[in-house]
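Complex shown without one protein chain; remaining protein chains in place.
Chain lettering (A and B) follows the sequence in which the chains are written, and residue indices restart at 1 in each chain.
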Amino acid sequence: MSKRYLIRRLLLVVPVLLGTILIVFALVFLTPGDPVARLAGNKPLAPSTYNEIRTQYHLGQPFVVQYLYYLDGLVHGDLGATFTGRDVSSIISERFPVTLKLTLGAFAIEVVFGLLLAVVAAVKRRTFLDSAILVFTLFMITVPILVLGFVLQYVFGVKLHWLPVAGIRDGAASYVLPSLTLGLGLAASLGRLARSNVLDNMQGEHIRAAIARGLPRRRVVGRHVLKNSLVPIVTILGLDFAYLMGGAVITETIFNLPGLGNALITGIKTQNGPMVVGLVTLSAIIFVFTNLFVDLLCARIDPRISYE
Amino acid sequence: MSDDLLPPPESEVKPRSLTEAIAMPTGGKQLTLWGDVWHKLKRDKRFYVAAFLIAIFVLMAIAPFLFFVKDPNACAITDSTLPMSKQHWFGTDILGCDYYTRVIYGARTSLEVGVIVSSLSIVIALTFGASAGYFGGWVDTVISRWADIWFSIPTILGALLVLTLFNGGGPVLVSLVIVMFAWPDMTRLVRSTVISGKSRGYVRAARTMGSRGRRILRRHVLPNGIAPVLVFAAYVVGSSVGAEAGLTFLGVGLRLPTISWGLQLAVADTRFPEDAYLMFWPSLFLCLLIGAFILLGESLRDAMDPKLFGGDV
Partner (left out) sequence: MSDPVLSIDDLHVEFRTEDGVVKAVDGVSYELGKGEIIAVLGESGSGKTVHARAVLRILDTPPAHITGGRAMLGDVNLFDLDEADMREVRGARIAMLFQDPHTALDPVYTVGDQIVELLRLRRGISTKEARDQALELLERVGIPSPEGRLNAYPHQLSGGIAQRVMVAMAVALDPDVLLADEPTSSLDVTVQAQVLELLGSLVSETEMSMVLITHNLAVAVGLADRIAVMYAGQLVELGPAKEVYANPKHPYTAALLRSIPDIERRDERLPAIKGAPPNLLHPPSGCPFHPRCPYATEICLTAMPPLDEVGPEHVTACYHWDEVQR
């Protein structure tokens, strides 16, 4: 990867990150109306609380200054405080482990099942197994997380009593159904993408050329097809990981997991503006950095990328 | 000099002699690009399933009376949560309304959202994506960075944020908010399609004949780049319907009196698992609608296989 590409890519992070945070900030504070009232969900506030909020967010100042103060706070890990006086950042660190466990569980399912399905379907192309996998994965991407969560909860939790229905009291078992809910859909779309990608690459002329040189097929597939297929797969995995880390809102709601997504919903229901803003900002930051990592990784895998 | 001397991307060459009639594939008529696509589509079972389902849902949306529905607002609280019967095919919901009717009516809302989001996305993508891809330079930089920024905010989260500030809204508002965060995806797709289409032979030929940027874009690059967009649009309908259901379920999307499957699911959640049927019917319809569009996307994609379009002129 050329140094120029690396530097360019790193520099790119800055404007995108700043821009994203600016957007989130602007959506809350720039839209017409009284931001404090909106943040408080139009509930009546005691004058002292009102003023506190105003000072905290420097609302008397021009917008740019407000934004800079906010950025300054972010850099120091300060995401503001909720109306009840708690630090948003401390709430986040409390809930982070739950989301992390859920992310890892779902991600593991995605990677293992997704790639397994892809390999089997590609190798057993045109057989019944391939078609079965295609149908199954199609089904899994169709069903929205909302529905899948409930179905799994009902079948395995309520009817069969195999797994806990909600909450995190049962240790690792609590994460099984939620991880499946998230992971199966992701595995299905990854599997389909990986399968078609691998199949396309197997048709490549350089594969035929390698076989024509007398290289064993297994090696050719294992080394040449694989590396050529990697870039889209890595990209999708990165995007999915970032999405998971941002908090799987729906899943955490259905299974009552006290993670970041759940905190977001609570924040919305209690109309706790600072909470919502902080969480969305966090999610965006995670996304930008994950994206950076993925881009650099892909440039290492495929040398053509850094030459664009 | 105009570029009318160039054949448009789809050209039908009629045989001029018996010899050529024998020489040409499919009995004398050289298939157009889109003719080829249609030919393949007609052979795909998935296309028929998808088209059938979509047709049914469209009918549900524009003419619900065709489906033996009752008045969706004729609700009697005394009839709350009755099981399925000849009178109420899906039973009744919490407020005593005929559930079957309400589920059927929900189709309109979902389709509305799906159509608005996908059409708007297409317009934005074709305008900005094509410009970014074709003109390159600072146009591309500005548009791409702008897209990157919005792309960094996950759609559901961003929509949650904005809709919270608005305290929810109607189908149009929810659609617009979804588009606000979902537009970069399709735009990027168009951009990369245009970039790879730019180097095609027919574009270089057009340019040597004096055609300028916008014209080439409109007459040559876009028609050939539209295939992946259509496929993606089908997926977008599916995912936006799912997104709306999710957002409404979480409480920030549509509100009563709009009839939405998301709302039905939210209510069903409160009575879960005792009255599980409340969950079942809207879920089923939701899955069928999303599934239909995904199937459509799949069959379109296979029919428009890039191998079909060949290489340079």
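FYI, contacts are C-beta pairs under 8 Å (C-beta built on N, C-alpha and C of every residue); 3 or more make two chains touch, one makes a residue touch a chain.
Not measured: the values here are computed from a predicted model.
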For the chain left out of this view, which of A:E52, A:D78, A:E94 or A:D302 touches it?
A:D302
Among listed residues A:Q153, A:N228 or A:S283, the absent chain is touched only by A:N228
Residues from chain A at the interface with the omitted partner, ascending
203-206, 208-216, 219, 223-224, 227-228, 301-304, 307
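One rule holds in what follows: only the chains that are shown with their structure count from here on.
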Which residues of chain A touch chain B once you look at their complex with the stated criterion?
12, 15-17, 19-20, 23-24, 27-28, 31, 38, 138-139, 141-147, 150-151, 153-154, 158, 242-243, 246-247, 249-250, 253-254, 264-265, 268-269, 271, 276-277, 279-280, 283-284, 287-288, 291
Using the touch definition from the top, list the residues of chain B that touch chain A in their complex.
145-146, 148-150, 152-154, 156-158, 160-162, 164-165, 238, 242, 245-246, 249-252, 262, 265, 269, 272-273, 276, 279, 283, 286-287, 290-291, 294-295, 298
